[in-house]
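Apart from one protein chain that is not included, each protein chain of the complex appears where it belongs.
After this line comes subunit A, so read on.
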Amino acid sequence: MTGPDGTARVRGLPVGDRALLLEVDTGEAAQALHAELLRRAGAGTLPAVREIVPAARTVLLDGVADPRRLAAEVARWEIPPLTGGDGDTVEVPVRYDGPDLADVAELWGVAPQEVARIHSGTEFRVAFCGFAPGFCYLTGLPDHRHVPRRATPRTRVPAGSVALAGPYTGVYPRSSPGGWQLIGTTDAVLWDTARDPAALLSPGTRVRFVPERTAGAARTPHAGKEASA
């Protein structure tokens, strides 16, 4: 939703005395707002904040001296729409071998191998992270490719699972319970605290999933152990 002049409307909701939740109407507007906040923080024109936490329709600014004043200021900003080309693209190698691949193909009305072609042909962008360190919510699939969560969550989803839920694609950084539809597996290491940065992906990162050549059932289970992105 946009205002009469075509710019996104930003509502500022104070969160306690030291934080501000900026709310917009769409996920795309939230990503554009987040990009603008990072740009201003980098340029030194944003008041000091401890955390900038994007999410589905919001960006949280935590550790703000005067949330009300900042809310009034943000309401006056013009927020440029997201541009396609900026920033590096991280390539994540994937074997499209997930146990829910057939179910997703059925939901999409395509053959299973088409799921790999469509998914790997999409440019994704990290909208936000959460749930676990290094778990990112990637957008990019069009509305008609959105899928529901599994009716019954799995008690254990293996690390490296590439999964879909709602409008998002995600990669499980470590084994955990989860209800997303599993379409593939990657050997990329999403989170490694011995590495700097620890997170392979962070909000705003562009991502492409690259199908790995697999010779049918003959693929070697230990191929490509290192992070290859």
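As a convention for this text, a contact is a pair of C-beta atoms (placed from the backbone, for glycine too) under 8 Å apart; a residue touches a chain by one contact, two chains touch by 3 or more; residues count from 1.
The criterion applied here is as follows: contacts and distances are computed from a predicted model.
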Expected UniProt protein name for the omitted chain (select from "Protocatechuate 4,5-dioxygenase alpha subunit", "Antagonist of KipI", "Replication initiation control protein YabA" or "Ubiquinol-cytochrome c reductase iron-sulfur subunit") would be "Antagonist of KipI"
Would you mind spotting which of A:T89, A:Q113 or A:T193 touches the chain that isn't drawn?
A:T193
Out of A:P81, A:G130, A:P148 or A:P177, which is the one that touches the chain we can't see?
A:G130
Counting contacts across the full complex, list the positions on subunit A that touch the omitted chain.
13-19, 21, 50-60, 62-63, 68, 128-135, 137, 193, 198-199, 202-203
